[in-house]
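Shown next, in structure tokens, is the structure this report addresses.
Shown here: the complex without one of its protein chains, the others still in place.
Showing chain A:
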Amino acid sequence: MTGCRSALVLCYTSGYHFWPISEPQTNTGTPLVLYVSLLQCKSSTVVVFFSDCSLLFSLFSEDDAKLGARRLARVLQKLGFKVRFSAFKVVNVLAVCSMPFGIQLVDFTIKNRPIASYEPELHPAATYRIKHIKATVQVFSTGSITVTGPNVQNVATAVEQIYPLLFECRKPKALCK
């Protein structure tokens, strides 16, 4: 991927739908966002960083991620950079999931003592780390959870594992406003 500031500035002025993620004030410059269309109905938003990482949003599988990365490489190629699609690796997968019930975080934390941790002063979510599949689940009191893991399979397993624990600590409907 591109590794220097001038390259990204060129991308920005190239006429493609690149735009900066925020005011360009940082020393290394700001990462750029690109809207990439994959197929007819699917599209993804890509954030390109100065290092050799880029983030792809709104995708549903690892194959889509690869396709999105290829599309990005094609765009850069058209701009004239020498791009070769070599080592593609999915590093981190972030998934968001919403439970149909609210969750009482205090009960949840007390029941799952050393694995779950909840610091209301630091972050409004309770963090549950599943060591053997290396996934982290963040549980919010509204019932939505975010799961991060190294691949999609781990994330799916994590959701399955955590669902019964969440179900025990759900908020009864009467209390929900």
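Operating definition for what follows: a residue touches a chain if its C-beta (ideal position, glycine included) is under 8 Å from a C-beta of that chain, and two chains touch if they have at least 3 such contacts; residues count from 1.
As a convention for this text, contacts and distances are computed from a predicted model.
Candidate names were "Coiled-coil and C2 domain-containing protein 2A", "SKP1 component dimerisation domain-containing protein", "Transcription initiation factor IIB" or "Proteasome subunit beta", and the UniProt protein name of the unshown chain is "Transcription initiation factor IIB".
Of the options A:Q104, A:T136 or A:N151, the residue whose C-beta touches the omitted chain is A:Q104. Those residues of chain A that touch the chain absent from the view are 102, 104-106, 109-110, 113-114, 117-122, 124, 140-142, 171, 175.
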